[in-house]
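The following block contains the structure, expressed as structure tokens.
A single protein chain has been omitted; all remaining protein chains appear in their positions.
Letters are used for the chains, namely A and B, taken in the order the chains are written, and counting of residues starts over at 1 for each.
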Amino acid sequence: MNVLYAIAFLVLAPLLGGLIAGIDRKLTARMQGRVGPPVLQPFYDVGKLLEKEHAIVAISQNFFVLAYLVFIAFSGAIFFAGGDLLLVVFALTLAHVLLVLGAFAATSPYSFIGAERELIQLMAYEPMVVLAAAGFYIATGSFSVSEIAAFPRPLIVLLPGIFVGLFYVLTMKLRKSPFDIATSHHAHQEIVKGVTTEFSGSTLGMVEVAHWYETVFLLGLFWLFFAWSPVIAVIAVAILYLAEIFIDNATARVKWGFALRSIWAVTLVLSALNLFALQFFGGL
Amino acid sequence: MDILLFLLLAPLIAAVLLFALPNHPVRDWLVRIAAVVIAGASVYLLATAFDKGTQLVTFPTEPAGQVMTGLAVVIALYIIAMGAKYRKLIPIVLALVQTGLLLWFELGYAPGMHAEHNLFVDEFSIVMALIIGIIGSAICVYAVPYMRTFHEQHPEVADHRRAFFFVLFVFLSAMFGIVFSNNLAWLFFFWEVTTLCSFVLIGYSKTTEAIDNSFLALVLNLVGGIGFVGALLWLGMTQGTIELDRLVGAGAAVALVPATLISFAGLTKSAQLPFSSWLLGAMVAPTPVSALLHSSTMVKAGVYAIVKFAPVLSGTLPGIFVGLVGGVTFLAASAIAVTQSNAKRVLAYSTVANLGLVVACAGIGTYEAVWAAILLIIFHAVAKSLLFMGVGSVEHQVHSRDIEDMAGLVTRMPRVGVMMLIGMAGMYLAPLGMLISKWATLRAFIDAPGGIIFLLLIAFGSAVTVFFWAKWMGIIIVRPNHAEMIEDRVPWDELSVLGLVAFLVVAASLLFPWVSKVLLEPYVFEIYGKVAELGQDNVIIMLLMMGAVIVLPLSLLYFRSGRHRLDPYMSGRPTTADMHFSGSLGIQREMGLHNYYMDDWFGEQRTFRAGVVVTVLLIVLMFAGLFVAGGLA
Partner (left out) sequence: MAYMKRSPWIIHYDGSSCNGCDIEVLACLTPLYDVERFGIINTGNPKHADIFVVTGSVNEQNRQVIRNIYDQMPEPKVVAALGICACSGGVFRECYNVEGGMDQVIPVDVYIPGCPVRPEQIIDGVVRALGVLEEKRARMAAGENAEVTA
């Protein structure tokens, strides 16, 4: 556990995450033949949201969203401090449940549907994330992120199935098409704005910042597969994110039933094959 | 160890006194005093025995044993009489078979088997005693106002409250008997008493449905009981010892057959698939009965027995199959819980699911798994009893058990609503108890041989769990504007018991590092010579999260003021304060918010049938495993 890394994450992740979101929007625009907004646009957006008045639908929604932000940041901080991967996953689940509760608390039909769909998302990706943590443990003998990162061999070779499964799920975690069923970014609309329909001003700003934190955490999670060589890791993570942007632009949103079914099928088949093989061959 | 005898006899004495008194405040106060005494005694047991490891107690067998055999025959006769009265053949046959086998054992083998130590106490027993003593008594106190309201609202049900409280306290005594018995014949006797108590209480309202369900519970538990007697007979024929500590110490070569048979009995008692239907049926009983018998204590007797035999099951074929029954039950019951809108049925399925996890841990039987299993038992007992009592209180005010009717509970019954939220969070969210247990369970599964199947079951099962709890929480915090404040109608003692148990949910999560260090680690170390624990870093993380969860609600004070209140978005349609909006052609429509139940995904019948097929197969394999190479994998 390294507290310095945790503090660095808490300070730098929003900057990095916001920048990634800006590059994302720029690239998306270019893929669509547009000029696109400035790279710093996400920061302008959040800055704007903080300048708006404090408008609410229900008092408790702000509490839930604040708690969501705190626990997203917290789980990322545990991760980068090298803490227990399972606890990271659990803290992340807690954070998302809090966001869902914020949407429920608003008592509006659109945020209610968004909340239900966010829960379906949670149910869809949760097994894959837990199994990925288990895969890291079986491969390296530890749940500790610092020990997994220090593992001398390339984990991508030991955990190819887990890697692909997690990548499949990443689309949903990043709120990108075809799995952005609860809410989505930019000008995309999903049953109004799904979970975030009733959030405005600084409340919505907190949701955005939390998403930046989560993006950085997710990329960190993929970093672990390549952690034996930082250069390759940076390149691999960059390629992964580019691929996500491409998928986002090349696909249309699917129905939630298909999203759930396909993610569960991918999770079950790939992780079961990978984990059994790993245990059978004893980590080569 | 006089305290053991005290815990066994105090509830009995209280039961007899309560039976003698009519409906009167004096009896209510007697219940409260007895509850405090029993809870105090179980804490006293903790204070005096926690650092002493396993203590065996010599207690004269013969007179007590004969009394128990006599009582067992009386119980059988009662069951037969009831069977005859309501024209149910199967329970009569089962009771006859079971008593016949028991008498065969008692007359044929028992005289030759001298049990030196009939009672014992170790750290696991202390944990169970605390659960029974504190949670059990709290529920008895809760039952006082609950039953009063119950009879006010159901004048058609005959008032047998004397018998009701009598049975509740007899049940507490029997539970203490189960966790303190070192003599398996005694354990079996107490086991049968809990079956009978359950039978009587489920049928309390004497409606056709209640009677049918009580007989269903009886039949399934008698089937399990026959498995238990089978274990006794086998021991009588081949081993000549019926002492729990010796059997567990002797290992799989000696004790695998009785361990498997008793695990079978445990599966029925803890309502695992394919036997889960009795627990669902038991939900017709008044809510304190559901809370006490069918969530926090009686079903725990089943898993207690299996966990006790976990060291024997560990690494054997029957053990793996017992574990798989639990794992499959966890997944199937969690999935079914998604489709239920009746609050008590959701709680029942969640109970079945969580006990499935405990059984899975016990079947794996490694030191980490046993540690995880006991953690699960503790946290489940506290959180689930809170939820059952909460649902009971809500039902009396809202007159519905349907989750959808609980919309806006935080506005209508703020304290009960918040306590139920705490209970639900305690069932599945970090940093509260269950999540710690789930963390431990996952580790235990991964480290176990063949654990990947268990891992897959728990990964999918717990994702489903998140779904059904979170959507229920969501309904509770929705705020309909026309909500009327109805909490002041809840009796003060109901509220205070709820508050106490809600406090325990949080306290258990805060105290768990200490509980683990003082009780669980010594227990696991004594059996396995190894210690499972949560690393110090992780304890710090958990406590940080706990701190955040406790501090963050303070932000509500800040958010309360200086906000511009807007209406929810209704596509621009004007809305009224009571959530009506003008639809087309000027018609006023009411907005309704309803949860997803995903019936076409996890439909109750379909999932249940599939689960039954799989678990029946697993149970057959479990017994077949006994014959494969002596059962040693």
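In this text, contacts are C-beta pairs under 8 Å (C-beta built on N, C-alpha and C of every residue); 3 or more make two chains touch, one makes a residue touch a chain.
These figures come from a predicted structure and were not determined experimentally.
For the chain missing from the display, the contacting residue among A:Gln41, A:Ser146 or A:Asn249 is A:Gln41, taking the whole complex into account. With the whole complex as reference, residues 25, 29, 32-38, 41, 44-45, 47-48, 50-53, 55, 186-187, 189, 192-193, 196-201, 204 of chain A touch the missing chain.
For chain B, the residues touching the chain absent from view are 564, 566-567, 569-570, 572-574, 582.
Operating definition for what follows: only the chains that are shown with their structure count from here on.
Between the Cα centres of chain A and chain B there is a gap of 36 Å. By the touch criterion stated above, chain A contacts chain B in their complex at residues 1, 53-60, 62-63, 66-67, 70-71, 74, 78, 83-84, 86-87, 90-91, 93-94, 97, 100-101, 103-112, 115-116, 119-120, 122-124, 126-127, 130-131, 134, 137-138, 143, 192, 197-198, 200, 264, 268, 271-272, 275-276, 279.
Partner chain A is touched in their complex by these residues of chain B: 410, 429-431, 435, 438-439, 442-443, 446, 452, 455-456, 458-460, 462-464, 466-467, 470-471, 473-475, 477-480, 535, 537-538, 541-542, 544-545, 548-549, 552-553, 555-556, 559-560, 562-570, 579, 591, 593, 595-596.
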